[in-house]
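Please read the structure below before turning to the comments.
Every protein chain except one is present and positioned as in the full complex.
Now for subunit A:
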């Protein structure tokens, strides 16, 4: 079976948990920006967490299914419509052949997910079905969807869970204010004390310059220590000899606007990174719409690992709440 794409929306791509092991040649991990929402969508339709979904950005697609299908829409709050009739989010929906799925206006966040029983069945490239648009690999022909595409759906391979919907308590919130936990390090010694103070105590707002590669923030700015630059690094004090970029790391070119690198980020470059978002909070960052007020809270690496365990436990409990083995 397949989804017939009548209107692709703004930027709809196939994503899964992403590909690792190729960052050393500049191929980013890709994958769903909000992994938690995407995986819960898969859980609702009886898929494995590793199955591929459609990631929709702001304006979702209009699609028609050519066969009966079981779907669930998770992620950012949005009006879901089947043949024009409103339907609940975070709930399993039954589509009949010829039904049209469409969306209204997004009411927070940036991305929502269409999970379908059987998963989106595009070829696996370097271990993943995720789209890496810049490199033109993975997903549907290596690009975002276009009108007229027939997106293949796989056959059901798991049991549907007992529950029909994700309980409220396990649905993430899409607030206009966030507190994001970071571990200081990498090149933070190159910031002035006042610069560090601003990073951690200032209020930062997500600018409209935010996509799968990274999110740019506006705020009080930071200062870089003046110094004689090392050979090969470039003249600005925020420059370094080009190095690998940690996913989630924060760079502040020129000291004005911090950028959090996300799942499609370039794998390296010449801007100093000063901290890294903990892995447990990367989904939270992915949910930040432009204008979201953000404070960065420094935690230790040990605390980051505790938060990582807590996130894994939350996922287990969400699965159990659906009647699935955690």
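Points to keep in mind about this one:
In the analysis below, a contact is a pair of C-beta atoms (placed from the backbone, for glycine too) under 8 Å apart; a residue touches a chain by one contact, two chains touch by 3 or more; residues count from 1.
Methods note: contacts and distances are computed from a predicted model.
Of the candidates "Allophanate hydrolase", "Sugar ABC transporter permease", "Fatty acid desaturase" or "Oxidoreductase", the chain left out of this view carries the UniProt protein name "Allophanate hydrolase". Taking the complete complex into account, A:246 is the one of A:63, A:101 or A:246 that touches the chain left out.
Here the missing chain is touched by one residue of A:124, A:150, A:177 or A:266, and it is A:266.
Considering the whole complex, the residue from A:98, A:136 or A:326 that touches the absent chain is A:136.
As for the chain not pictured, it touches subunit A at residues 20-27, 125, 132, 134-137, 142, 182-183, 185-186, 230-235, 240-249, 266-270, 273, 276-279, 301, 304-305, 308.
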